[in-house]
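All protein chains of the complex are present and in place, except for one that has been dropped.
Chain IDs A and B follow the sequence of writing; residue 1 opens each chain.
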Amino acid sequence: MSIFKTLREKPWDAQVAAAGNAVAVAPIDPQGAARIALRFIMAIVSVLFLLFIITFLSRSQYPDFQSLAGQPWQPFTDPTRLWINTGILAIASLAMQFGLASARSAHLNRAIVGISSAVFFSILFLLAQLDLWQHLYALGFYVNTNPANSYFYVLTALHGLHMMGGLIVLANVVFRVWYDGSPESLSGPLQLCTTYWHFLLGVWLVLFALLTSRPETINALAAMCGF
Amino acid sequence: MYLVIALVLLVVGSLIFHWWSPWWFTPLASNWSTIDTTVNITLYITGIVFVAVNLFMAYAVFRFRHKADQRSKYEPENKKLELWLTGITTVGVVAMLAPGLVVWADFIDVPEEADVIEVLGEQWQWRYRLPGADGQLGEVDARYISQANPFGISPNDEAGNDDIIVDNSELHLPIDRPVKVLLRSKDVLHDFAVPQFRVKMDLVPGTVSYVWFTPTRTGKFDILCMELCGIAHYTMRGHVVVDEQDQFDAWLGEQPTWAEIQDIAPGDTLAGQGLYTVCGSCHGQQGEGNAAMNAPRLAGLPDWYVERQLHYYKAGIRGSHKEDIYGQQMAPMAGVLVDDKAVRDVTAYIASLEAQTANRTLAGDPERGKSHYTNCGACHGAEAQGNYALQAPTLAGQDDWYLKRQLENFRLGIRGTHEQDNYGHQMVLMARSLQNEQSIDDLMAYLSSL
Partner (left out) sequence: MQHVAIADQTEELHDPHSFITKYVWSQDHKVIAIQYGGTAIFVGLVALVLSGLMRLQLGFPESFDFIDPSAYLQFVTMHGMIMVIYLLTALLLGGFGNYLIPLMIGARDMVFPYLNMLSFWFYLLSVIILLSSFFVPGGPTGAGWTLYPPQAILEGTPGYDWGIILMLASLAVFIIAFTMGGLNYVTTVLQARTHGMTLMRMPLTIWGIFTATVLGLLAFPALLVSAIMMMLDKLIGTSFFMPALVSLGENLDYTGGSPVLFQHLFWFFGHPEVYIVALPAFGMVSDVLATHARKNIFGYRMMVWAIVAIGGLSFIVWAHHMYVSGMHPAFGFFFATTTLIIAVPTAIKVYNWVLTLWQGNIHLTVPMLFAIGFIFTFTHGGLTGLFLGNVVIDLPLSDTYFVVAHFHMVMGVSPIMVLFAAIYHWYPLMTGRMFNVTLGKLHFWFTFLGTYAIYLPMHYIGILGVPRRYFAMGTTDFIPESAQTLNASITVSALIVGMSQLFFLANVFWSIRNGEKTGHNPWGATSLEWQTPDVPPKHGNWGKELPRVYRWAYDYSVPGAKEDFIPQNHPVTKEEQTGGEHEEKA
């Protein structure tokens, strides 16, 4: 691991010093900073969801917890609606990837098609999630009736908020590129947005798996975590 | 230079303070002398490090203070020295940790022969439950908790019937017998702490935690709540009395079982009306009170409060303080009620009297009084309607001259300082947050306005 090697350097040593002078002259990569920031953002968001998931597993071991799947009358025993939403989000992610590939090969029109369909499907996903909320509400699964419901609403809401944050950034990127009239600089920022979209898809898949787990699966996971 | 002197003086001063100080752990009254030993081991190791590091630093500052022709030594690191220091530190840490872990293993391993008792905490009182003849505590659930069933004992569990209920804050324990204390809370976090026993543990609503110890010394010790539990946290006190076995058995015999408590018949209003005639001569036939006779209004007071006060008067818990002139008048009158049934009957009658509006005799600023009342309202209710769960009587409708006198009595320790007055001591502590007469008058003005 190079970081351990770095940490063993003796900075006062004359030879190391000479090496240092030679190495670190590389110019700063403007995309590099944004990429690092994105990595940190994804790490922070992962920690956020991970902590929610851990508390979910811990909370699931109390007797009043009734998971949302497993019995015929529970809404996610038949996860069709969730699959549809997942499909929509996956299409958005693919569209981003398509847009990025087009931007890289300087097909501006195709890139615009990719980005706009990504935006369209992302918003559609959010609306579908909202509809899912209403569906659950109509079935009488309110936020405070059971902790499993509370977690469902909280986790989907947070995921949706992160999606909206992504949309704002994407809008900013597109607007700036258009405003600057430099489409060739699109692919860099777009790359980061695409990564973020894939990341959100990944988060959603984890949440999906968790929310539709049967009690046995949840109990097994909780046991693995020591609850 | 001053700094060197200051550092040396601080080190020496700390040591002197430590040895000279009369302030140290209160004498132990349980089996946990091992905890004290662990404390001492840590104290000596850390003490040596504290003295060594700081004196060395003082010496370094003294010896290498700036001089015109002086130059520092250029020494980026010294691996050998650093490894040695790391090694020594590790040894010190292990020497502190190892005994700690051994004692902790004892702490979480409850002896099988330990007696089991339950401590129930709630804002801001302690209650206790001991298993009856069957040696088992009955099941409980927060859902069953009500005025009649403060412990929430399940009606479906036979084992609960012979449970011994201690409905006050004084717990007795036999000496030299290990006890496992189950800790349960009705509402928020509390912490069961007896400094003489050294061990403590939080009470967590929704779960049962525990702590175990063996009392090794007879005496009466304070129980303190040590986890912040709201406005009156600091008044949440109790006592544990460690007895010889025969004294303990005698005490245990006096405590009612859950079945006995449930069997108590409610008071008879009609019989109470007859008994009330005597009371009425001072308190008025409608219970309206009489300022000239210094007799407070009784109408509107809840039955549980009147009953408790009558018991207190009869038992000398209230009205026995030599400066409590009016209480001393009341005490023999309460003695007229021959038994518990008579008390319940007259109480039932008083509770049936219609609530009235209070007379206002004091001038105060109700706005300022309102801000004082925030603290009172936590127990007595936002409308001063009283709250059984906190044993806090109704204040609305009571005459202000009476309330004022009681507050002053609490402040001066004339009322509420008897050691069996379980709730009075809370009022003693609370009343002392009102520092002057004006504050009391303002508060009274607010209460009259309710």
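List of remarks:
The criterion applied here is as follows: a contact is a pair of C-beta atoms (placed from the backbone, for glycine too) under 8 Å apart; a residue touches a chain by one contact, two chains touch by 3 or more.
In this text the structure is predicted, and so the values were computed from the model without any measurement.
Counted over the whole complex, the shown chains touched by the missing one are A, B.
Touching the missing chain, out of B:12, B:228 or B:355, is residue B:228.
Touching the chain that is not shown, out of B:119, B:145, B:181 or B:317: B:145 (per the contact rule at the top). Taking the whole complex into account, chain B touches the unshown chain at residues 2-3, 6-7, 10, 14, 17, 21-26, 32, 34-35, 38-39, 42-43, 45-46, 49-50, 53-54, 56-57, 60-61, 64-67, 70-78, 81-82, 85-86, 89-90, 93, 96-97, 100-101, 103-105, 107-108, 122-123, 141-143, 145, 147, 152, 183, 185-189, 191, 193, 195-196, 198-207, 209, 220-222, 224-235, 237, 372, 374-375, 378-379, 387-390, 425, 428-430, 432-436, 439.
As for the chain not pictured, it touches chain A at residues 6-14, 16-18, 20-21, 23-25, 27-34, 36-37, 40-41, 43-44, 47-48, 51-52, 55, 58-59, 62-65, 143-144, 147, 150, 154, 158, 188-189.
Keep in mind that, in the parts below, only the chains that are shown with their structure count from here on.
Taking each chain's centre as the average of its CA atoms, chain A and chain B sit 50 Å apart.
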